[in-house]
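There's a structure below that I have some questions on.
Here the complex is missing one protein chain, while the rest keep their positions.
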Amino acid sequence: MRYILGCSLSYNILSDTTFIFNLEVAKLKSVEILTESLVLTPNLKRDLYTTPDHQNRYLAVNVPTGQFALEYNAEVDLTVHRADPATINETPIGQLPLDILPFLLPSRFVSSDRLTPFALAEFGALPKGYGRVNQICNWIHEHIAYQPGSSDGETTAHESLLKRAGVCRDFAHLGAAFCRALGIPARFVSCYAHGLVPSDFHAVFEAYLDGRWWLFDATRQADLDGLVRIGVGRDAAEIAFSTPFGNMQPVNQQVRIQRADGQGSPMPRTVDAISTEIPAPQSGAA
Amino acid sequence: MRYILGCSLSYNILSDTTFIFNLEVAKLKSVEILTESLVLTPNLKRDLYTTPDHQNRYLAVNVPTGQFALEYNAEVDLTVHRADPATINETPIGQLPLDILPFLLPSRFVSSDRLTPFALAEFGALPKGYGRVNQICNWIHEHIAYQPGSSDGETTAHESLLKRAGVCRDFAHLGAAFCRALGIPARFVSCYAHGLVPSDFHAVFEAYLDGRWWLFDATRQADLDGLVRIGVGRDAAEIAFSTPFGNMQPVNQQVRIQRADGQGSPMPRTVDAISTEIPAPQSGAA
Amino acid sequence: MRYILGCSLSYNILSDTTFIFNLEVAKLKSVEILTESLVLTPNLKRDLYTTPDHQNRYLAVNVPTGQFALEYNAEVDLTVHRADPATINETPIGQLPLDILPFLLPSRFVSSDRLTPFALAEFGALPKGYGRVNQICNWIHEHIAYQPGSSDGETTAHESLLKRAGVCRDFAHLGAAFCRALGIPARFVSCYAHGLVPSDFHAVFEAYLDGRWWLFDATRQADLDGLVRIGVGRDAAEIAFSTPFGNMQPVNQQVRIQRADGQGSPMPRTVDAISTEIPAPQSGAA
Partner (left out) sequence: MRYILGCSLSYNILSDTTFIFNLEVAKLKSVEILTESLVLTPNLKRDLYTTPDHQNRYLAVNVPTGQFALEYNAEVDLTVHRADPATINETPIGQLPLDILPFLLPSRFVSSDRLTPFALAEFGALPKGYGRVNQICNWIHEHIAYQPGSSDGETTAHESLLKRAGVCRDFAHLGAAFCRALGIPARFVSCYAHGLVPSDFHAVFEAYLDGRWWLFDATRQADLDGLVRIGVGRDAAEIAFSTPFGNMQPVNQQVRIQRADGQGSPMPRTVDAISTEIPAPQSGAA
């Protein structure tokens, strides 16, 4: 499926600020980038870096005092891998590729070590496989209120559980935390999300099952087969769309994605399991 | 300098357990591994993985119920890079290599976001450079009691600060947290440590200054130029010497390092700045 | 019902220590103290204080270095007030006696403010009254494992919820926290508990409903009509059976209660609502 997507950001820079952005579409086999443009105003020097493990594309810019704007536009063709959820099993820890280890461990916002008793008590006895992770998403959807403003940049998964509220970032952290606590590798994914209303940067998580990373969205707010990946990491700390070092104020932020054929979401949401790893990966860290 | 080092671990396995070990010496240009042996009893199948970014060597073993022992021995030749601390400046964030970004961000145990006000208040006004990180180590050494048993595997840097106590792991987390809070990249390092009494796995941290990673040990318990690296990571979660998944009991743990020439530490501790990156690195993530 | 009860405590005093004990039976209308003795060895000077609001009996003793033992014995006649749970409603906040206010507020271990979203989501829609508090106890009994050693003296109610484990102290804190979060006054009660195996000091909570304090025990381990109150307070901080200031080691602790007629618990546990306030109180703080 083809998508036209992008974002427009502007800032009021109060003192020299270094920005590290992660908002360009990741270069994956499943995503053909047909056209792409990134405009900085003023047109400052760019420092680019693509991580060798996950193809996250970081952009660093040193911005002087004044106004600063960034506009990114792309047209992409997204191919997803689909499967019947009932056929997807968990991979025993002893058979996991070792490069996946970081996604079993607790991280700053995915406090899986503190949530282990909770995860075991709620989900420990469920049949293993894709269905168990889906149950985790159902549980989160049922128990956590989607509530803008209910969390901030320091909110961890276990705090969201106590607050019973959060935004997409928190839903993804909590889903990933429950998975890791159960021995299922899980990672945080930022993306452009078709079907998300209102449009914004979105966060979901992926769980590693049967040799492949599968997408899950506990918020149930976007089309699983319409998520165009920006970055993947242990949690939100690693792949914030904008990490500023300096004194500045965000002025405007607009995020957009639409089907290139102009259609909306005429069909009901998919019930397939969706992965952006095509074809079958040789290793878990693609 | 040549060292003979190693460890002996044994476990009582109560149910099938997958171990992920990280205890072999990292393969760095600064460390020539002259001889090396790793014996498992029973001699189970080994799954090996060396991370491409930091040369951490992970070993996974699936162990059945019963007794299990591991013995590692190596003789290595360590070459360190030395410099005069007074000549080492901080690298402005806008000039940092982008592959170093993860070491500026908060992680599970290095809760630098929660320690930012504290770090700014205590160290924000100090002259920038190696000396500032050294002052951080002095502060920690003065304010935090080295107290075995005072922390556990869930203890974070900000909790150690409140408890005013910790072990090497906590000293390294707190040092790294203060650095990151000030915009200085910092990472956690596990090692065999000459001069440490009693001998054990040791943890220190490295700060990235003037284009290179420099070693710091806030515990002041080992020789900075006698640290043979095992692993490097965001924090202790990533490079635990043993991460078991299953039901088991540690029975015995013995860690050793001595100079190959049989000498002790006849000379006073070095006052040089020490790095294990030789020669000058092209990038920060060596 | 008549009970013979008491406790024997001994300590190894390493430096001069001031103890504040709260282990004598509270002097309530519902409890006739037939005989009572308190022996200190050595026989040190006693400082006694009974709180005017709740009749908690505190005993302070300054103990020099050496051995110290305390033995308390009493025979009491306990009369309880019984009612049909179905007839007991909640008291609207606007009609509560004002001296009950402290028991609506968060306290050190009853972190009701942090548990408000959780309480509202789980129990907010239940029919109000005794039954709702009973449902809270059922929920705790079902979701929290009774696990000696799983908590310590700093564990708060919201931490017990995350850990899914605790002891009687934690069950009472969590029950009280959910109640306060819902606007139901609740307080912490320490007691000698008939039916508790193994015998020990016990902790339960009371909720204020329909003008009276009613007993609840989320652990389901003791007879509600066999609880002889020692103290009542906001939480465990206020009525620890022993609060030592100094350097000492507990050596032995034995707690006992049996029916004066020598019978055990032949009858099934009561299903009545039980209060130790007799007759109907004039005010909430009896």
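Letters are used for the chains, namely A, B and C, taken in the order the chains are written, and counting of residues starts over at 1 for each.
The rule is short, and it goes like this: a contact is a pair of C-beta atoms (placed from the backbone, for glycine too) under 8 Å apart; a residue touches a chain by one contact, two chains touch by 3 or more.
Treat the numbers as computed from the prediction; the structure is a model and nothing was measured.
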Interface partners of the hidden chain - shown chains only, full complex considered: B, C
Option from C:S107, C:N134, C:T219 or C:S242 whose C-beta touches the chain left out: C:S107
Contact partner of the left-out chain, one of B:G66, B:P117, B:G153 or B:P250: B:P117
Residue among B:K128, B:H141 or B:K163 that touches the chain left out of view: B:K163
For chain B, residues in touch with the removed chain: 114-115, 117-118, 121, 143, 145, 158, 161-165
Residues from chain C at the interface with the omitted partner, ascending: 16, 18, 20, 47-49, 51-53, 58, 60, 62, 92-94, 97-99, 101-102, 105-108, 111, 113-114, 153-154, 183, 234, 237-238, 243, 245
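As a convention for this text, only the chains that are shown with their structure count from here on.
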C-alpha-based rotation, chain B on chain C, 0 to 180 degrees, nearest 5: 180
Same-site or different-site touching of chain A by its copy chain C, using the half cut: same
Where chain A and chain B are represented by their mean Cα positions, the distance between them in whole Å: 30
Separation of chain A from chain C, taking each centre as the mean of its C-alpha atoms, in whole Å: 48
Chain B residues counted as touching two or more neighbouring chains: none
